[in-house]
Each structure stands twice: as structure tokens, then as C-alpha cells.
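For this depiction, one protein chain was excluded, whereas all remaining protein chains were kept in their positions.
And then chain A:
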């Protein structure tokens, strides 16, 4: 049948109009969930990139001179190590300035045994245990902290958020499919008489299915378009605010071009999914009739 007639054979039943609103809400929530997933995934990756292969060596000694000698020895050793990319012996003055807010002026007096700190960037993430061994052999009172170890709860939390967002998206997709199937079934019941007439006039199942899939696609396009655009606008505003915070961790949650493309594809995928679900539901139902 032609497009003109397709738009009119099914009437403007209320169920279909409600579908537009439902599709809009579903897509709004799905785009937000997808954005959350992509954001946390990006932040987790940024965190991993920043933390993996980074160590801090603490050289602790009650004798400041012995401590400084050990720190210098370790620093020199690390500089020559093939797995080490960068070594930075934290400046004492800088260190004292950092701890002064907590320990007061006594921090700079030399009365407290403040350790020497050495920041280390590794060429390879898996080199950390080898480098730690080298450090401990050079200075038995040295302690090696792997950044990824103390940040791993944060990293795990980010991974959990990502998985949660992915599950939300999957649930929303499943709920949308269920809504589409229910709407189609209700539409089939409401239009049973018209469908019977269409069949008696020689309509194929595919022709009837097209009527429904077209209607669902229009609802998804209209509702999903509004819901999707609203969600994208919110994500954009949140991204701007996150960017303005200047946080290294939260900055990783802002979306790049790839993530925006994926996000923009969500409404299109939704429309496609809803249309296919409608078609399948109609064909399955009609198969039971003569």
C-alpha cells in the first residue's frame, strides 16, 4: 500500500498517542544512563592511565642525613633502571609546604621524621614488582606505594557505576521492547476488525505489519526525538559544568567525540529496535490467524 493510505488505515487510537510519551520518557532515561556509563567508563580509563605504572617511594629514617643519602642512592638507581621512565625526588621544601597545614610549623623544624618521597613513572605497568624489589634491596627502610593499589577502590567503584549504567541501558531497552510489544498487541486487538477486512481484501501479513511498524516508528521518532534531545542537552550542560570544575578525575568523565556519536546513535537504535519489535510482534500474532 502507498504511504498515504498506510498512515490512515489505523486510526488515531489513544494507545498509540500514549506510546509517543512512553517512548520519549524511555529514551530520555536511556540516553542519560548511556551518558552515565560512557562518562564513568571514560573516567575509569583516565584514572587507570594516570595511576597504572606510577609509584611513590618513601624513604624513612630518623637520621635526616642517612635518609637523604638513602633517597639519593635510590633515586640514582631508579634513574638507571630500564623500566623506569621518570624519577622525581620531591623537593624537601615543597614537601614541608604540603604537610604544614596538618602538622603545623614543627613540620619544617626537622623535629619530625618526615620521609623522603620519590615519584616514579614506569615504562610498563607490570614492571612495578621488579622496581619495588630493586628499591628495597637498595634501602631496606624504603616503602613502595603503588598508586593503583590505593586508588583501586575508586577504580572499582567507577567500574561498578559503568556496569550499572550498562545494566540500566539493557533494562531500558528490554522495557521499551516490552512496551512496544504490549502496544502492538493492544493495537492488534483494537484493530482486529480492520485487520480481518484487510486480510479478506488480500493484504499480506507483511502489509499489515508495515502499518504497525510505521506507526511505532513514528511514535518512537517523535517521542524519542524529544526525549533524546532533552537528555542530550542535559548531558551537554553537565559536561560543561564538570569541565569547569577542573578536576582531573571528573574531567575524565566528560564525553569526547566518539562518546557523543555513540550517544546520538542511541535514539536511532531505539527507533530501529522498536520498529523491528513491532514488526515481529505483528507477524507472530497474525501467524495464528488464517
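Keep this in mind: a contact is a pair of C-beta atoms (placed from the backbone, for glycine too) under 8 Å apart; a residue touches a chain by one contact, two chains touch by 3 or more; residues count from 1.
The rule we apply is simple: contacts and distances are computed from a predicted model.
Student: Given the choices "Cell division ATP-binding protein FtsE", "Electron transfer flavoprotein subunit beta", "histidine kinase" or "Carbon monoxide dehydrogenase", state the protein name listed in UniProt for the chain not shown.
Tutor: Hidden chain identified via UniProt as "Cell division ATP-binding protein FtsE".
Student: Out of A:203, A:254 or A:275, which is the one that touches the chain we can't see?
Tutor: Residue touching the absent chain, from the options given: A:203.
Student: Spell out, residue by residue, where the missing chain touches chain A.
Tutor: Interface with the chain not displayed, on the chain A side: 1-2, 4-5, 8-9, 11-12, 193-194, 196-204, 207, 287, 290.
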